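One protein chain omitted, others in place.
Here the chain labels run A and B in written order, and each chain numbers its own residues starting at 1.
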Amino acid sequence: MSETSGQQHPVGVYLKVWILLFVLSTFSYMVDFFHLEGYLRWTLILIFMFLKAGFIIAIFMHVAWERLALKYVLFVPLSAIAILILLMAIEGDYTFLTRETFFDQ
Amino acid sequence: MTIETDTSTTYTDPGVDGMVSDWSSDRQTFDLPWGKLMMWIFLLSDTFIFSVFLTGYMNVRLSQTATWPNTSEVFALEIAGTHLPLILIAIMTFVLITSSGTMAMAVNFAYNGDRRKTAILMGATALLGASFVGMQAFEWTKLIGEGVRPWGNPMGSPQFGAAFFMITGFHGLHVTAGVIYLSIVARKVARGDYEKKGYAIVEITGLYWHFVDLVWVFIFAFFYLW
Partner (left out) sequence: MQNVAIADQIDELHDPQTFITKYIWSQDHKVIAIQYGLTAIFVGLIALALSGLMRLQLGFPDAFDFINPSDYLQFVTMHGMIMVIYLLTALLLGGFGNYLIPLMIGARDMVFPFLNMLSYWFYLVSVIVLLTSFFVPGGPTGAGWTLYPPQAILPGTPGYDWGIILMLVSLAIFIVAFTMGGLNYVTTVLQARTHGMTLMRMPLTIWGIFTATVLGLLAFPALLVSAIMMMLDKTLGTSFFMPALVSLGENLDYSGGSPILFQHLFWFFGHPEVYIVALPAFGMVSDVLATHARKSIFGYRMMVWAIVVIGGLSFFVWAHHMYVSGMDPAFGFFFATTTLIIAVPTAIKVYNWVLTLWKGNIQLTVPMLFAIGFIFTFTHGGLTGLFLGNVTIDLPLSDTYFVVAHFHMVMGVSPIMVLFAAIYHWYPLLTGKMFDERLGKIHFWFTFLGTYAIYLPMHYLGFLGVPRRYFAMGSMDFIPDSAQTLNQSITISALIVGFSQLIFLYNVFVSLRNGKPAGHNPWGATSLEWQTPDVPPRHGNWGPKLPQVYRWAYDYGVPGAKEDFIPQNHPVTDSERTAGEHDA
């Protein structure tokens, strides 16, 4: 295989993303450090998490430069997991509810 | 019953049209080395493994009537007299991100044909990974010292210890495997074993390593920060 067909990108992109990941990690640590609570805490944690994950996947794993065909292969199956997470969250709440109702602890 | 025989694609069309032409080509669907595609599919499968682990953890935690320990306090450390919540986990996160950066640079140097720098950076990545595992061992020891066991703990719900040891343990196994994998590939790169075959292998190893980092991002958010 010739070398040109690999993923080659300017070093600057990697360095910028690298720094950004440090900043985002610090932010999510700060969320805990300053004891933010409730919806604000959750929104911030999830935003920082998805941003970090997004940058790792897009830049470090080169998905941003891959063909659309591969992107679909990687992301469409996750819909099954999304449904599983959603339903298991509902189910967890339901189990909690029945436990509260039928066993007083 | 299509008549034309030459259906190869050049992998240049953008967007949905490009996707259609990729999928309808003969010989191969993706313009990727076999090993790289296989690694991607493996990682997709592994994503399902970690997702199900985390989903299971979420479900038992939501259905808990016992109180869940406050992770911020459980994982706090006293450093130089100051009480810092979650500090070790934060350091571990930074170590893993650093290692992801060195890995990304290694891939870049590999495709530039710089064997020495590639091997050094991969070695650095493996060392950072090993130190991550070391810190995890420290964290496990500390928690076990405080009476946290897979079957129960003094702070609250028994599922806390169970989920903690299972999820971080499984992730730690992945990191350990990654360190071994990286060391082997780094050694072969340094020896020049890939001069003929090309350096896609470095990118493939990198994919695995970034995935391990990616999983940690989710564990950090859902287990430690929740």
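By definition in this document, a residue touches a chain if its C-beta (ideal position, glycine included) is under 8 Å from a C-beta of that chain, and two chains touch if they have at least 3 such contacts.
All values derive from a computational prediction rather than experimental measurement.
From the options B:Gln64, B:Thr102, B:Thr118 or B:Thr205, the residue with contact to the unseen chain in the full assembly is B:Gln64. For the options A:Leu15, A:Leu40 or A:Ile83, the residue in contact with the chain missing from this view is A:Ile83.
Where chain B meets the chain that is not shown, the touching residues are 1-3, 5, 7-8, 23-34, 37-38, 41-42, 44-46, 48-49, 51-53, 56, 59-60, 63-66, 150-152, 157-159, 161-163, 166, 170. Contact residues of chain A toward the unshown chain are 1-2, 5, 77, 80, 83-84, 87-88, 90-92, 94-95.
By our rule, only the chains that are shown with their structure count from here on.
Interface of chain B with chain A (complex): residues 11, 14-16, 18-19, 22-23, 29-33, 40-41, 44, 47-48, 51-52, 55-56, 58-66, 72, 85-86, 90, 93-94, 97, 100-101, 103-105, 107-108, 110-113, 197-200, 203, 206-207, 210-211, 213-214, 217-218, 220-221, 224-226.
In the complex of the two chains, the chain A residues touching chain B come out as 1-3, 5-9, 11, 14-15, 17-18, 21-22, 25, 28-29, 31-33, 35, 41, 45-46, 48-49, 52-53, 56-57, 59-62, 67-70, 72-74, 77-78, 81, 84-85, 88-89, 91-93, 95-96, 99-100, 103, 105.
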